[in-house]
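To keep things clear, I will list the structure first and then write my remarks on it.
Shown here: the complex without one of its protein chains, the others still in place.
Showing chain A:
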Amino acid sequence: MEHIRTPKVENVHMIDRLTPRKSTAGTLYLSSTHTIFVENSEARKETWVLHSLVYNVERLPTNPSGSPLLIRCKNFHVYRLLIPQEKDCLDVLASLTRLSRPECYGELFCFSFNPNLDKELREKAWGFIDLKAEFSRMGIPSNLWHVTAANHEYRLCETYPSELFVPKSAFPAVIVGSAKFRSRGRLPVLSYFHRDTSASICRSSQPLSGFSARSADDEQMLHAIMKSNPVSELMYVVDTRPKLNAMANRATGKGYENEDHYTNIKLQFVGIENIHVMRSSQQKLVDVGELPAPSMSDFLWGLENSGWLKHIKAVLDAGVFIAKAVAEDGVSVLVHCSDGWDRTAQACSLASVLLDPYYRTIKGLMVLIEKDWVSFGHKFSHRYAHLDGDPKEVSPVMDQFLECVWQLMQQFPCAFEFNERFLIQLHTHIYSCQYGNFIGNCQKERRDLRLQERTHSLWPHLWENRAEYTNPLYRTDHSQTQGVLKPLTTAYCFKFWKGMYGHADKSVASHQSPADCLNAVREESQQLEEELSAHQERLAQLKEKKTSGGRKKTNKLSERVRRPIPIESKLSSPLDYFTATRSEKHSPSFTLPLELAAPPKNGDPDDLSTCSDFESGVADLSSHSSSAGDDTKDHDSDEAVKSNT
């Protein structure tokens, strides 16, 4: 609280970037966790922005109408405020800047977030995802693979989980020796075992090979992994870096495996760029989304220039290569990059999604993230800037993984149990620090922070609301659901992810969602079925009693049948095809360029469903403290609101 210089500013305007005249007046509140904007209008619509989701705050030059303030969020929402007094603006700026950059873990939202679960439930919630069960689902331990205690108390490798699966044939000395020969001790261990072919995906960091060094233990370790796949005489080592980068690492005593030193390995580079390249590429992509009135060419050129889709393709290509090796060639693969926690996690988890239909379910994707990302030490707090720290550590690694899954969903509309909203919700929570799951950089850190005692787990919360995240086209018996996915990776298959980056254009389009419509249809079908049987029962009873109640019932039934009609206000709100500065209705000035797509006047349809929850105003902040991240109450965030109000 001590960081809040001014808790309340009145007469603030929330400016709509595309149609400045649609700006709304209201009051701005700063709480210790959220920035809240409450409209002065009848509906008192509220916008909540979680501090930990704020990427940066920028003050633009003061103009006669006030001081503009720009709040950019990590989920690519942008809020434009106009604050009448410059002093207030400076205060808000200073407060927000401080609040959005926590300096220690203790300041994070997850430690104050309290959804009123009792202790027992909270503990149970943390057990929702069980990695041991996941490995046994794969058939591990088996006669060839077992769990090793080598990393008990994180003695061998601080950033790995304490339980590691390794080939039975690898002796403890080999394990220790191999860890010594790998950057940060991240030795080759099992990530995924493919039952059909007995081929496995293992992961590690780069070897400390330099120009000539070698380790008999590491060589034995790889041999043991290869031998754990009895039918194959070969194994791939996939180095996910561009070859040049890998070679450059040799100068610092690291590098890649020398094929001559290892028996029957085949080295393959797949050329995913490093975190710095990705960070700047995403920034360029976000800038494209923010262009004020781009032409088609501006947009396509910007998209090309950002290089983002090229990188997405590279990541997916890596996954496809690994999945193909495992499923088609039956060859085990060892994947690594430099440290084995960014590109390696991307490649392994994508390959798993392609290989195993289970990871295309809601629960399965949670398990996969918990396994390949959380437990194997992906540096969440560094990459997603949970704390104020080195900006060079920040990079959209997970964003890329989620986007690759989204791109796959575009190609295989029936293959995934979850929908786009689920991915966006995951993305928000990776950044939001509302739940403890993604806090810290490895298992050890999380244990030391006692996160399980002090914070809540996201997974059961998502699971409870899974109806909202379900893809209606998913069917377990569908051909796209079965077996290995073989996506096309032709350039034209990669699209701009509008749901994630396209917040500039919150137009009508998204409100007529076929998926929602189908979900409604499905739900209704089920309801109908239930109602029907209930009515049949009652009718049978009534027939016996010979009353006239029957007819009424059928009427009710037919009313029910009508499908949800698109919200009218939605469709009727025109975009401005004229210009931005039309002062009066009858005298448009046609000199300015076309102004494109403006958000509808009357807000989202979701508002209609949720605004009643907010009538009470800000008075009861506590009841809203659970709301996810920032919500302008659109799809990806109102779920949290609903569940807590």
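Definition applied: a contact is a pair of C-beta atoms (placed from the backbone, for glycine too) under 8 Å apart; a residue touches a chain by one contact, two chains touch by 3 or more; residues count from 1.
Assume contacts and distances are computed from a predicted model.
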item	value
Undisplayed chain, where the name is taken from the UniProt record, one of "Myotubularin-related protein 9-like isoform X1", "Exostosin-2", "Sorting nexin" or "ferroxidase"	"Myotubularin-related protein 9-like isoform X1"
Which residue of A:176, A:528 or A:542 touches the chain not shown here	A:528
Per the touch definition above, residue among A:132, A:195 or A:310 touching the missing chain	A:310
Residues of chain A in contact with the chain not shown	289, 294-301, 303-304, 307, 309-310, 313, 411-414, 472-473, 475, 478-480, 488, 490-496, 498, 502, 504-505, 507-509, 512-514, 517-518, 521-522, 524-525, 528-529, 532, 561, 563, 565-566, 568, 571-578, 585-586, 588, 590, 594, 596-597
